[in-house]
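One structure is given below, represented as C-alpha coordinates, and several questions about it will come after.
Note that one protein chain of the assembly has been removed; the remaining protein chains are unaltered in position.
This part shows subunit A:
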Amino acid sequence: MQFPGRRRKLNNNLQTELYGHSLQLYAQPPLENISLSEFESFAVDRLKLLKTTENLGVSYVKVSEDYAKKLGAELKTLNFPYRSENGPSEYEKRRKDHISHFILRLAYCQTEDLRRWFIQQEVDLFRYRFNELNAKQKLEFLHKNNLQYDTISVEEKKPLLDKLVNSSYAVSGITVEDQDFYKVPFQDALDLIRTRKVYLKAGYAYIPHQDVVTIILNDFRTRLSKALALTARSLPAVHSDERLQPLLSHLSHAYVGQDYSIQKNIGKISLDQIDSLSGKSFPLCMRQLHQSLRENHHLRHGGRMQYGLFLKGIGLSLEQALQFWRSEFIRGKTDTDKFDKAYAYSIRHMFGKEGKRTDYTPYSCMKVILSNSPSQGDHHGCPFRHSDPELLKQKLQFYKVPPSGISQILELVKGMHYQLACQKYFELTHNVEDANFSLNHPNQYFVESQKLLGGGKNVKREVENSQKSQENTAARGAREEANSSQGVDKMTEELDSFFQDD
(Lines give C-alpha, C1' and ligand atoms only; values in the text may rest on other atoms or scores of the structure.)
Protein backbone atom coordinates (compact mmCIF):
# COMPACT_ATOMS: atom_id res chain seq x y z
CA MET A 1 0.00 0.00 0.00
CA GLN A 2 1.35 3.36 -1.02
CA PHE A 3 1.34 6.41 1.09
CA PRO A 4 2.45 9.61 -0.54
CA GLY A 5 5.57 10.48 1.43
CA ARG A 6 4.93 14.00 2.54
CA ARG A 7 1.42 13.47 3.47
CA ARG A 8 2.30 10.58 5.64
CA LYS A 9 4.62 12.62 7.79
CA LEU A 10 2.06 15.26 8.24
CA ASN A 11 -0.53 12.69 9.05
CA ASN A 12 1.62 11.05 11.61
CA ASN A 13 1.89 14.18 13.65
CA LEU A 14 -1.78 14.76 13.34
CA GLN A 15 -2.55 11.21 14.28
CA THR A 16 -0.43 11.24 17.40
CA GLU A 17 -2.25 14.35 18.43
CA LEU A 18 -5.52 12.66 17.59
CA TYR A 19 -4.73 9.63 19.71
CA GLY A 20 -3.50 11.51 22.73
CA HIS A 21 -6.21 10.09 24.90
CA SER A 22 -7.59 6.57 24.99
CA LEU A 23 -11.09 7.91 24.57
CA GLN A 24 -12.18 10.32 21.92
CA LEU A 25 -15.28 12.03 20.62
CA TYR A 26 -14.49 11.06 17.03
CA ALA A 27 -14.48 14.65 15.92
CA GLN A 28 -11.94 14.13 13.14
CA PRO A 29 -12.29 11.55 10.41
CA PRO A 30 -9.23 9.40 9.72
CA LEU A 31 -6.91 10.89 7.14
CA GLU A 32 -4.86 7.93 6.12
CA ASN A 33 -5.29 5.33 3.45
CA ILE A 34 -6.02 1.85 4.57
CA SER A 35 -6.07 -1.48 2.86
CA LEU A 36 -9.32 -3.15 2.05
CA SER A 37 -8.49 -6.08 4.28
CA GLU A 38 -7.85 -3.83 7.21
CA PHE A 39 -10.99 -1.90 6.44
CA GLU A 40 -12.93 -5.07 6.54
CA SER A 41 -11.44 -6.58 9.66
CA PHE A 42 -11.72 -3.33 11.60
CA ALA A 43 -15.33 -3.00 10.64
CA VAL A 44 -16.20 -6.54 11.55
CA ASP A 45 -14.49 -6.28 14.91
CA ARG A 46 -16.29 -3.12 15.82
CA LEU A 47 -19.55 -4.61 14.77
CA LYS A 48 -18.85 -7.54 17.05
CA LEU A 49 -18.08 -5.12 19.83
CA LEU A 50 -21.29 -3.21 19.33
CA LYS A 51 -23.34 -6.39 19.19
CA THR A 52 -21.79 -7.48 22.46
CA THR A 53 -22.60 -4.10 23.90
CA GLU A 54 -26.18 -4.55 22.81
CA ASN A 55 -26.49 -8.04 24.23
CA LEU A 56 -24.92 -7.14 27.52
CA GLY A 57 -27.21 -4.15 27.80
CA VAL A 58 -30.21 -6.42 27.68
CA SER A 59 -28.91 -8.96 30.17
CA TYR A 60 -27.24 -6.69 32.70
CA VAL A 61 -27.70 -3.36 34.37
CA LYS A 62 -25.54 -1.03 32.37
CA VAL A 63 -23.46 0.21 35.24
CA SER A 64 -23.14 -3.12 37.05
CA GLU A 65 -19.89 -4.89 37.70
CA ASP A 66 -20.75 -7.88 35.57
CA TYR A 67 -21.57 -5.67 32.65
CA ALA A 68 -18.28 -3.85 33.00
CA LYS A 69 -16.32 -7.05 33.33
CA LYS A 70 -17.79 -8.68 30.27
CA LEU A 71 -17.57 -5.59 28.12
CA GLY A 72 -14.01 -5.03 29.23
CA ALA A 73 -13.10 -8.57 28.29
CA GLU A 74 -14.57 -8.07 24.84
CA LEU A 75 -12.63 -4.89 24.26
CA LYS A 76 -9.49 -6.74 25.18
CA THR A 77 -10.07 -9.75 22.96
CA LEU A 78 -10.91 -7.59 20.01
CA ASN A 79 -7.92 -5.37 20.53
CA PHE A 80 -9.64 -2.13 21.25
CA PRO A 81 -8.25 0.31 23.80
CA TYR A 82 -8.95 -1.03 27.25
CA ARG A 83 -8.53 0.91 30.48
CA SER A 84 -6.11 3.23 28.72
CA GLU A 85 -3.19 0.95 29.40
CA ASN A 86 -0.22 2.45 27.77
CA GLY A 87 1.24 -0.66 26.21
CA PRO A 88 3.28 -0.73 23.02
CA SER A 89 0.30 -1.53 20.88
CA GLU A 90 -1.84 1.20 22.41
CA TYR A 91 -1.41 3.44 19.40
CA GLU A 92 -2.61 0.68 17.10
CA LYS A 93 -5.61 0.06 19.28
CA ARG A 94 -6.62 3.68 19.35
CA ARG A 95 -6.21 3.88 15.63
CA LYS A 96 -8.43 0.87 15.22
CA ASP A 97 -11.02 2.39 17.52
CA HIS A 98 -10.98 5.55 15.49
CA ILE A 99 -11.08 4.09 12.01
CA SER A 100 -13.56 1.36 12.74
CA HIS A 101 -15.98 3.85 14.23
CA PHE A 102 -15.90 5.86 11.05
CA ILE A 103 -16.36 2.86 8.81
CA LEU A 104 -19.48 1.86 10.66
CA ARG A 105 -20.77 5.39 10.37
CA LEU A 106 -20.81 4.82 6.65
CA ALA A 107 -22.69 1.59 6.99
CA TYR A 108 -25.13 2.80 9.60
CA CYS A 109 -26.11 6.22 8.41
CA GLN A 110 -28.51 5.02 5.79
CA THR A 111 -31.82 4.68 7.57
CA GLU A 112 -33.45 5.98 10.70
CA ASP A 113 -33.45 2.52 12.26
CA LEU A 114 -29.80 1.84 11.57
CA ARG A 115 -28.80 5.22 12.89
CA ARG A 116 -30.75 4.75 16.07
CA TRP A 117 -29.20 1.37 16.69
CA PHE A 118 -25.70 2.54 15.99
CA ILE A 119 -25.98 5.63 18.16
CA GLN A 120 -27.41 3.66 21.04
CA GLN A 121 -24.57 1.14 21.03
CA GLU A 122 -21.86 3.72 20.55
CA VAL A 123 -23.26 5.78 23.40
CA ASP A 124 -23.39 2.76 25.70
CA LEU A 125 -19.87 1.83 24.79
CA PHE A 126 -18.72 5.35 25.39
CA ARG A 127 -20.38 5.45 28.79
CA TYR A 128 -18.62 2.31 29.83
CA ARG A 129 -15.28 3.55 28.65
CA PHE A 130 -15.66 6.92 30.28
CA ASN A 131 -16.65 5.38 33.58
CA GLU A 132 -13.55 3.22 33.49
CA LEU A 133 -11.29 6.26 33.46
CA ASN A 134 -9.86 7.48 36.72
CA ALA A 135 -10.58 10.96 38.00
CA LYS A 136 -7.46 12.44 36.48
CA GLN A 137 -8.03 10.91 33.09
CA LYS A 138 -11.60 12.18 33.14
CA LEU A 139 -10.45 15.71 33.72
CA GLU A 140 -7.86 15.33 31.00
CA PHE A 141 -10.52 14.17 28.67
CA LEU A 142 -12.76 17.15 29.42
CA HIS A 143 -9.83 19.43 28.96
CA LYS A 144 -8.59 17.93 25.75
CA ASN A 145 -11.98 18.09 24.17
CA ASN A 146 -12.72 21.55 25.37
CA LEU A 147 -15.77 20.52 27.28
CA GLN A 148 -16.65 23.22 29.72
CA TYR A 149 -19.79 23.47 31.76
CA ASP A 150 -21.01 26.12 34.18
CA THR A 151 -20.51 25.34 37.83
CA ILE A 152 -22.49 26.92 40.63
CA SER A 153 -20.92 28.93 43.39
CA VAL A 154 -20.84 28.03 47.05
CA GLU A 155 -23.41 30.70 47.83
CA GLU A 156 -25.73 29.33 45.22
CA LYS A 157 -25.24 25.86 46.58
CA LYS A 158 -26.07 26.54 50.21
CA PRO A 159 -29.82 27.07 50.07
CA LEU A 160 -30.16 24.11 47.72
CA LEU A 161 -28.17 21.68 49.83
CA ASP A 162 -31.09 19.64 51.00
CA LYS A 163 -32.60 19.32 47.59
CA LEU A 164 -29.33 18.44 45.95
CA VAL A 165 -28.76 15.63 48.41
CA ASN A 166 -32.20 14.20 47.82
CA SER A 167 -32.00 14.41 44.08
CA SER A 168 -29.15 12.09 43.40
CA TYR A 169 -27.83 8.80 44.62
CA ALA A 170 -24.37 10.06 43.99
CA VAL A 171 -24.15 12.62 46.74
CA SER A 172 -24.51 12.91 50.47
CA GLY A 173 -24.51 15.98 52.66
CA ILE A 174 -20.78 15.82 53.08
CA THR A 175 -19.89 15.41 49.45
CA VAL A 176 -22.21 18.13 48.23
CA GLU A 177 -20.11 20.77 49.86
CA ASP A 178 -16.88 19.95 48.15
CA GLN A 179 -18.28 18.62 44.93
CA ASP A 180 -18.68 20.69 41.82
CA PHE A 181 -22.20 21.06 40.54
CA TYR A 182 -22.85 21.90 36.93
CA LYS A 183 -25.86 23.91 35.93
CA VAL A 184 -27.10 23.03 32.47
CA PRO A 185 -30.35 23.46 30.54
CA PHE A 186 -32.49 20.45 31.29
CA GLN A 187 -32.45 19.45 27.63
CA ASP A 188 -28.79 18.50 28.07
CA ALA A 189 -29.42 16.00 30.83
CA LEU A 190 -32.46 14.12 29.64
CA ASP A 191 -31.38 10.76 30.98
CA LEU A 192 -31.20 12.15 34.48
CA ILE A 193 -34.48 14.03 34.09
CA ARG A 194 -36.34 11.01 32.84
CA THR A 195 -35.35 8.98 35.88
CA ARG A 196 -35.64 11.91 38.29
CA LYS A 197 -32.05 11.58 39.38
CA VAL A 198 -31.15 15.21 39.35
CA TYR A 199 -32.36 18.40 40.91
CA LEU A 200 -34.35 20.52 38.53
CA LYS A 201 -35.29 24.12 38.92
CA ALA A 202 -36.64 26.65 36.47
CA GLY A 203 -35.48 24.67 33.49
CA TYR A 204 -31.97 23.99 34.75
CA ALA A 205 -30.56 20.70 35.96
CA TYR A 206 -27.96 20.75 38.74
CA ILE A 207 -25.60 17.93 38.05
CA PRO A 208 -23.01 16.68 40.54
CA HIS A 209 -19.55 16.18 39.11
CA GLN A 210 -19.98 12.45 39.55
CA ASP A 211 -22.74 12.46 37.00
CA VAL A 212 -20.94 14.61 34.51
CA VAL A 213 -20.87 11.64 32.19
CA THR A 214 -24.53 12.29 31.42
CA ILE A 215 -23.82 15.68 29.96
CA ILE A 216 -20.92 14.35 27.97
CA LEU A 217 -22.97 11.47 26.68
CA ASN A 218 -25.68 13.85 25.69
CA ASP A 219 -23.11 15.90 23.86
CA PHE A 220 -21.68 12.84 22.21
CA ARG A 221 -25.11 11.63 21.16
CA THR A 222 -26.03 14.96 19.62
CA ARG A 223 -22.79 15.24 17.71
CA LEU A 224 -23.00 11.71 16.47
CA SER A 225 -26.52 12.04 15.24
CA LYS A 226 -25.69 15.26 13.42
CA ALA A 227 -22.62 13.65 11.90
CA LEU A 228 -24.60 10.66 10.72
CA ALA A 229 -27.13 12.90 9.05
CA LEU A 230 -24.32 14.62 7.20
CA THR A 231 -22.71 11.37 6.23
CA ALA A 232 -26.01 10.14 4.90
CA ARG A 233 -26.00 13.00 2.45
CA SER A 234 -22.65 11.97 1.06
CA LEU A 235 -23.90 8.46 0.59
CA PRO A 236 -24.36 8.66 -3.16
CA ALA A 237 -20.60 8.89 -3.38
CA VAL A 238 -20.22 5.75 -1.35
CA HIS A 239 -22.88 3.96 -3.29
CA SER A 240 -21.11 4.56 -6.52
CA ASP A 241 -18.05 2.85 -5.14
CA GLU A 242 -18.44 -0.72 -6.20
CA ARG A 243 -15.96 -2.09 -3.72
CA LEU A 244 -17.36 -0.32 -0.71
CA GLN A 245 -21.02 -0.56 -1.39
CA PRO A 246 -21.61 -4.31 -1.01
CA LEU A 247 -19.38 -4.43 1.98
CA LEU A 248 -21.21 -1.67 3.73
CA SER A 249 -24.58 -3.09 3.01
CA HIS A 250 -23.50 -6.40 4.48
CA LEU A 251 -22.29 -4.70 7.57
CA SER A 252 -25.53 -2.89 8.07
CA HIS A 253 -27.60 -6.00 7.58
CA ALA A 254 -25.83 -7.80 10.31
CA TYR A 255 -27.17 -5.78 13.13
CA VAL A 256 -30.60 -6.84 14.22
CA GLY A 257 -30.56 -10.40 13.19
CA GLN A 258 -33.47 -11.62 11.18
CA ASP A 259 -36.39 -9.28 10.99
CA TYR A 260 -39.07 -11.92 10.41
CA SER A 261 -40.83 -9.88 7.83
CA ILE A 262 -40.40 -12.46 5.10
CA GLN A 263 -43.54 -12.80 3.16
CA LYS A 264 -43.01 -16.43 2.21
CA ASN A 265 -44.89 -17.73 5.20
CA ILE A 266 -48.06 -16.14 4.06
CA GLY A 267 -51.14 -18.29 4.19
CA LYS A 268 -49.51 -21.15 6.08
CA ILE A 269 -51.71 -20.61 9.08
CA SER A 270 -55.48 -20.74 9.24
CA LEU A 271 -57.43 -18.56 11.59
CA ASP A 272 -58.92 -21.39 13.60
CA GLN A 273 -55.43 -22.61 14.45
CA ILE A 274 -54.59 -19.46 16.34
CA ASP A 275 -56.18 -20.36 19.64
CA SER A 276 -54.36 -23.61 19.94
CA LEU A 277 -51.10 -22.17 18.63
CA SER A 278 -51.28 -19.41 21.19
CA GLY A 279 -51.19 -21.99 23.95
CA LYS A 280 -48.45 -24.08 22.42
CA SER A 281 -46.13 -21.92 20.45
CA PHE A 282 -46.67 -18.27 21.32
CA PRO A 283 -44.27 -16.60 23.71
CA LEU A 284 -45.91 -15.24 26.83
CA CYS A 285 -46.14 -11.70 25.53
CA MET A 286 -48.25 -12.79 22.58
CA ARG A 287 -50.24 -15.30 24.54
CA GLN A 288 -51.17 -12.54 26.93
CA LEU A 289 -52.25 -10.26 24.11
CA HIS A 290 -54.23 -12.98 22.46
CA GLN A 291 -56.00 -13.79 25.66
CA SER A 292 -56.93 -10.24 26.48
CA LEU A 293 -58.12 -9.70 22.94
CA ARG A 294 -60.40 -12.71 23.24
CA GLU A 295 -61.62 -11.52 26.62
CA ASN A 296 -62.11 -7.82 25.99
CA HIS A 297 -62.71 -7.90 22.25
CA HIS A 298 -60.43 -4.96 22.06
CA LEU A 299 -56.76 -4.07 22.25
CA ARG A 300 -55.29 -0.61 22.48
CA HIS A 301 -52.91 0.71 19.90
CA GLY A 302 -49.69 -0.59 21.45
CA GLY A 303 -51.15 -4.05 21.73
CA ARG A 304 -52.56 -4.06 18.21
CA MET A 305 -49.16 -3.15 16.79
CA GLN A 306 -47.20 -5.68 18.80
CA TYR A 307 -49.62 -8.52 18.28
CA GLY A 308 -50.67 -7.62 14.74
CA LEU A 309 -47.14 -7.56 13.44
CA PHE A 310 -46.34 -10.79 15.19
CA LEU A 311 -49.29 -12.43 13.49
CA LYS A 312 -48.18 -11.03 10.20
CA GLY A 313 -44.76 -12.51 10.88
CA ILE A 314 -46.11 -15.99 11.51
CA GLY A 315 -47.93 -15.87 8.22
CA LEU A 316 -51.33 -14.24 8.41
CA SER A 317 -52.25 -12.56 5.16
CA LEU A 318 -53.76 -9.10 5.09
CA GLU A 319 -57.19 -10.55 4.38
CA GLN A 320 -56.88 -12.98 7.24
CA ALA A 321 -55.67 -10.29 9.56
CA LEU A 322 -58.61 -8.04 8.71
CA GLN A 323 -61.01 -10.88 9.26
CA PHE A 324 -59.35 -11.88 12.52
CA TRP A 325 -59.42 -8.43 14.06
CA ARG A 326 -62.83 -7.55 12.75
CA SER A 327 -64.48 -10.70 14.05
CA GLU A 328 -63.04 -10.11 17.49
CA PHE A 329 -63.71 -6.38 17.69
CA ILE A 330 -67.33 -6.57 16.60
CA ARG A 331 -68.04 -8.91 19.46
CA GLY A 332 -67.19 -5.99 21.72
CA LYS A 333 -68.33 -2.41 21.54
CA THR A 334 -67.27 -1.86 17.97
CA ASP A 335 -69.63 -2.43 15.05
CA THR A 336 -68.48 -3.41 11.60
CA ASP A 337 -68.87 0.07 10.30
CA LYS A 338 -66.81 1.58 13.07
CA PHE A 339 -64.19 -1.11 12.67
CA ASP A 340 -63.80 -0.42 9.00
CA LYS A 341 -63.45 3.26 9.65
CA ALA A 342 -61.31 3.29 12.72
CA TYR A 343 -59.18 0.17 12.70
CA ALA A 344 -59.02 -1.37 9.26
CA TYR A 345 -56.79 1.44 8.12
CA SER A 346 -54.17 0.76 10.72
CA ILE A 347 -54.13 -2.93 9.92
CA ARG A 348 -53.64 -2.26 6.25
CA HIS A 349 -51.01 0.19 7.36
CA MET A 350 -49.16 -2.60 9.12
CA PHE A 351 -49.06 -4.47 5.88
CA GLY A 352 -47.72 -1.46 4.12
CA LYS A 353 -50.90 -0.80 2.22
CA GLU A 354 -51.57 2.70 3.48
CA GLY A 355 -49.76 5.85 4.39
CA LYS A 356 -46.05 5.83 3.79
CA ARG A 357 -46.32 2.24 2.62
CA THR A 358 -43.56 1.12 4.82
CA ASP A 359 -43.71 -2.58 5.36
CA TYR A 360 -43.53 -2.78 9.13
CA THR A 361 -41.52 -5.57 10.63
CA PRO A 362 -42.53 -7.52 13.72
CA TYR A 363 -41.08 -6.22 16.97
CA SER A 364 -37.98 -7.84 18.40
CA CYS A 365 -37.73 -8.62 22.10
CA MET A 366 -35.48 -5.65 22.48
CA LYS A 367 -38.10 -3.37 21.08
CA VAL A 368 -40.86 -4.90 23.16
CA ILE A 369 -38.80 -4.70 26.31
CA LEU A 370 -37.33 -1.28 25.88
CA SER A 371 -39.73 0.90 23.99
CA ASN A 372 -43.26 2.10 24.65
CA SER A 373 -43.81 0.51 28.02
CA PRO A 374 -47.46 -0.26 28.74
CA SER A 375 -49.64 2.07 30.75
CA GLN A 376 -53.21 2.08 31.98
CA GLY A 377 -55.37 -0.24 29.92
CA ASP A 378 -52.50 -1.71 27.96
CA HIS A 379 -51.68 -5.39 27.70
CA HIS A 380 -48.65 -5.20 25.48
CA GLY A 381 -45.03 -5.36 26.53
CA CYS A 382 -43.00 -8.29 27.78
CA PRO A 383 -44.53 -10.11 30.77
CA PHE A 384 -41.09 -10.86 32.13
CA ARG A 385 -40.30 -7.19 32.14
CA HIS A 386 -43.62 -5.46 32.65
CA SER A 387 -45.63 -7.74 34.95
CA ASP A 388 -45.43 -7.74 38.69
CA PRO A 389 -43.42 -10.79 39.74
CA GLU A 390 -46.38 -11.91 41.80
CA LEU A 391 -48.72 -11.81 38.80
CA LEU A 392 -46.14 -13.48 36.65
CA LYS A 393 -45.87 -16.23 39.19
CA GLN A 394 -49.60 -16.79 39.23
CA LYS A 395 -49.69 -16.84 35.50
CA LEU A 396 -46.91 -19.40 35.29
CA GLN A 397 -48.64 -21.54 37.86
CA PHE A 398 -51.79 -21.32 35.84
CA TYR A 399 -49.87 -22.46 32.78
CA LYS A 400 -48.67 -25.43 34.83
CA VAL A 401 -45.00 -24.60 34.97
CA PRO A 402 -43.48 -26.69 37.78
CA PRO A 403 -42.62 -24.76 40.98
CA SER A 404 -38.88 -25.30 40.64
CA GLY A 405 -39.04 -23.87 37.13
CA ILE A 406 -41.03 -20.90 38.32
CA SER A 407 -38.45 -19.99 40.89
CA GLN A 408 -35.70 -20.27 38.29
CA ILE A 409 -37.60 -17.95 36.02
CA LEU A 410 -38.29 -15.44 38.77
CA GLU A 411 -34.62 -15.49 39.69
CA LEU A 412 -33.71 -14.56 36.13
CA VAL A 413 -36.33 -11.84 36.08
CA LYS A 414 -34.93 -10.41 39.26
CA GLY A 415 -31.53 -10.19 37.64
CA MET A 416 -33.23 -8.45 34.71
CA HIS A 417 -32.44 -11.27 32.29
CA TYR A 418 -35.84 -11.10 30.70
CA GLN A 419 -35.01 -12.91 27.50
CA LEU A 420 -33.22 -15.64 29.38
CA ALA A 421 -36.28 -16.01 31.58
CA CYS A 422 -38.39 -16.34 28.49
CA GLN A 423 -36.03 -18.91 27.11
CA LYS A 424 -36.24 -20.87 30.33
CA TYR A 425 -39.99 -20.79 29.98
CA PHE A 426 -39.59 -22.13 26.49
CA GLU A 427 -37.42 -24.99 27.70
CA LEU A 428 -39.82 -25.88 30.46
CA THR A 429 -42.90 -25.83 28.31
CA HIS A 430 -41.27 -27.72 25.48
CA ASN A 431 -39.56 -30.27 27.68
CA VAL A 432 -36.09 -29.68 26.38
CA GLU A 433 -32.90 -29.34 28.36
CA ASP A 434 -31.41 -26.63 26.31
CA ALA A 435 -33.27 -24.53 23.81
CA ASN A 436 -30.23 -24.33 21.56
CA PHE A 437 -30.90 -20.84 20.33
CA SER A 438 -30.54 -17.47 21.87
CA LEU A 439 -33.85 -15.76 21.96
CA ASN A 440 -34.16 -12.27 20.62
CA HIS A 441 -37.47 -12.21 18.79
CA PRO A 442 -41.00 -13.36 19.59
CA ASN A 443 -41.31 -14.74 16.09
CA GLN A 444 -38.15 -16.69 16.59
CA TYR A 445 -39.76 -18.21 19.66
CA PHE A 446 -42.66 -19.27 17.50
CA VAL A 447 -40.51 -20.74 14.77
CA GLU A 448 -38.35 -22.68 17.21
CA SER A 449 -41.41 -23.97 18.98
CA GLN A 450 -42.97 -25.14 15.75
CA LYS A 451 -39.74 -26.80 14.82
CA LEU A 452 -39.78 -28.80 18.02
CA LEU A 453 -43.43 -29.63 17.82
CA GLY A 454 -43.01 -30.73 14.26
CA GLY A 455 -45.72 -28.49 12.95
CA GLY A 456 -45.60 -26.17 9.98
CA LYS A 457 -42.92 -28.05 8.06
CA ASN A 458 -42.83 -25.60 5.23
CA VAL A 459 -42.66 -22.61 7.41
CA LYS A 460 -39.75 -24.20 9.12
CA ARG A 461 -37.61 -24.87 6.14
CA GLU A 462 -37.85 -21.44 4.70
CA VAL A 463 -37.08 -19.76 7.90
CA GLU A 464 -34.17 -22.05 8.48
CA ASN A 465 -32.72 -21.14 5.17
CA SER A 466 -32.98 -17.50 5.69
CA GLN A 467 -31.52 -17.88 9.12
CA LYS A 468 -28.59 -19.73 7.80
CA SER A 469 -27.75 -17.03 5.39
CA GLN A 470 -28.01 -14.62 8.22
CA GLU A 471 -25.68 -16.63 10.35
CA ASN A 472 -23.00 -15.98 7.88
CA THR A 473 -21.33 -13.40 9.92
CA ALA A 474 -20.78 -10.07 8.43
CA ALA A 475 -17.19 -11.12 8.15
CA ARG A 476 -17.77 -13.94 5.79
CA GLY A 477 -20.35 -12.13 3.80
CA ALA A 478 -18.21 -9.13 3.50
CA ARG A 479 -15.17 -11.08 2.48
CA GLU A 480 -16.94 -12.99 -0.22
CA GLU A 481 -18.43 -9.89 -1.66
CA ALA A 482 -15.23 -8.00 -1.50
CA ASN A 483 -13.28 -10.74 -3.16
CA SER A 484 -15.71 -11.31 -5.90
CA SER A 485 -16.20 -7.72 -6.78
CA GLN A 486 -12.58 -6.92 -6.69
CA GLY A 487 -9.54 -9.03 -7.30
CA VAL A 488 -7.02 -6.85 -5.63
CA ASP A 489 -6.93 -6.71 -1.90
CA LYS A 490 -6.06 -3.09 -1.83
CA MET A 491 -7.96 0.03 -1.46
CA THR A 492 -6.66 3.45 -1.89
CA GLU A 493 -9.87 5.27 -1.36
CA GLU A 494 -9.55 7.89 1.26
CA LEU A 495 -12.06 7.49 3.96
CA ASP A 496 -12.14 11.09 4.88
CA SER A 497 -13.62 12.05 1.58
CA PHE A 498 -16.90 10.68 2.86
CA PHE A 499 -16.93 12.72 5.98
CA GLN A 500 -16.66 16.20 4.75
CA ASP A 501 -18.64 18.76 6.60
CA ASP A 502 -20.71 19.43 3.55
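Points worth noting:
One rule holds in what follows: contacts are C-beta pairs under 8 Å (C-beta built on N, C-alpha and C of every residue); 3 or more make two chains touch, one makes a residue touch a chain; residues count from 1.
To be clear about the criterion, contacts and distances are computed from a predicted model.
Comparing "S-adenosyl-L-methionine-dependent methyltransferase", "P-loop containing nucleoside triphosphate hydrolase protein", "DNA primase" or "Short-chain specific acyl-CoA dehydrogenase, mitochondrial" against the UniProt entry of the hidden chain yields the protein name "DNA primase".
The chain that is not drawn here is touched, among residues A:Gln376, A:Ser404 or A:Asn431, by A:Gln376. Within the whole complex, the absent chain has one touching residue among A:Lys69, A:His143 or A:Lys341, and that is A:Lys341.
Only one residue in the set A:Glu155, A:Glu242 or A:Asp388 touches the chain that does not appear here, and it is A:Asp388.
In the full complex, subunit A touches the omitted chain through residues 163, 165-167, 169, 186-187, 190-191, 193-197, 199-204, 288, 292, 302, 338, 341-342, 356, 372-381, 383, 386-388, 390-391.
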